[in-house]
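For reference, the structure I am asking about is given below.
What follows is part of the complex, with its chains left where they were.
Note that the chains take the letters A and B in the order they are written out, and that residue 1 is the start of every chain.
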């Protein structure tokens, strides 16, 4: 099993969710995160003093999938989250050794 | 006889007592004026009500923008009303038939302006203050409907025009003694002259701006949830509070019977509006949606505003209850035709403003109030206000633009227009998903 972590622009969440639904992926966990990268933040002024909004709100999507599924899922996400503008985000893939469904105790592929 | 007169003056005429020429005693004048000043500060606090209601019913990324609009609008409203609005609305003499008059720039009065010779109910300054607070209200109503997408500068320009020119001219037709007044049109405290005026401006703005991004997808309305319901509730209670001055002050004196009667009709109509909207939402939408209940309260208040002094207590309950039902269906209907009004301002102020004005024609205890004349007033004000507002927004759209960029709309107007965040400590992601 693999874990796909995608950091995307928040307003793209619904598109990504739908794209994943299309290929039958229906479990995911999302987190509100802040990103720092090439997409520079902007300078603002509060009460006369400058500050930089350099951590930009992003959504992190985590999905654990069967290894065979990874490429398809990554492609779907990349397509759906793409706007062509800087700051579109990243997708990272890593290994998961075991998965357990809390409700039933099932393990492995059955659990996801 | 003359001697007696003199003696009596000595006896009864303490320092503050009125003299023979006065229409009321100095005491009565002072209490009247004091009540009018109380009414003035009550109407003032309605602006905080609008600010909190509107920011509560919109997203947190646009909160600073809304607060800023509402704070600035009252300043602009007061200053332009001092500069010209007051003298456009109460011109004394009309120039163009009874359609237009202007008594010159600025406010000033002689000594008489602070005695009951000016008016038995209030001084010149009180008159100005009370009316100025009303004026700013009309512009503020627009603000909620166009929220979350309008450019700040365009909004301020169009509002200044609306409050300095359109509102006072239309107002002069009725309250300034113009042609509508002569025709027998009745609007006690402004269901039409204030609320519908605001509502028509809102409608024009909403049409020309278009809906917020993501509001209508594939023909279906997707709710964009208000970010802070306590704030919205505070707003409605403050508006209700302010209405005691809005309607109670429109008696234009502290007349005990009249003011207390107006308090009663106003309050019961608001209460009936709450029950009307709650029942409707519970039955039609399955659950009692708080935002609808809040709109229902305001619906009842707007509805009773035209006839608060001239309908019976029973009628006030009916008017409010129907307003509460109407507002729910109106909100749904505007969504059906894709007119995106984040806070329901058009449904509350226009729909129920019309209803309240017509209701005078139905329920008034005064036989001279007829449905037909009320309808005429509604139409005349509607055509004028909508046209003027539409034109002003249209000109702005053609010139400096009225809508923020897509990116700014997504990021929020707070950062875009102000460089501020309303809640930096818990800044939410700006995706608009739930």
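FYI, a contact is a pair of C-beta atoms (placed from the backbone, for glycine too) under 8 Å apart; a residue touches a chain by one contact, two chains touch by 3 or more.
Given the structure is predicted, the values throughout are model-derived calculations rather than measurements.
Written in terms of the labels on the displayed chains, the full complex in this file has the makeup A x3, B x3.
Heads up, the rule we're going with is that only the chains that are shown with their structure count from here on.
Subunit A and subunit B have Cα centroids separated by 47 Å. For subunit A in complex with subunit B, the residues that touch the partner chain are 9-14, 32, 42, 44-46, 53, 57-59. Chain contact summary for the complex, subunit B toward subunit A: residues 214, 410, 415, 419-420, 427-433.
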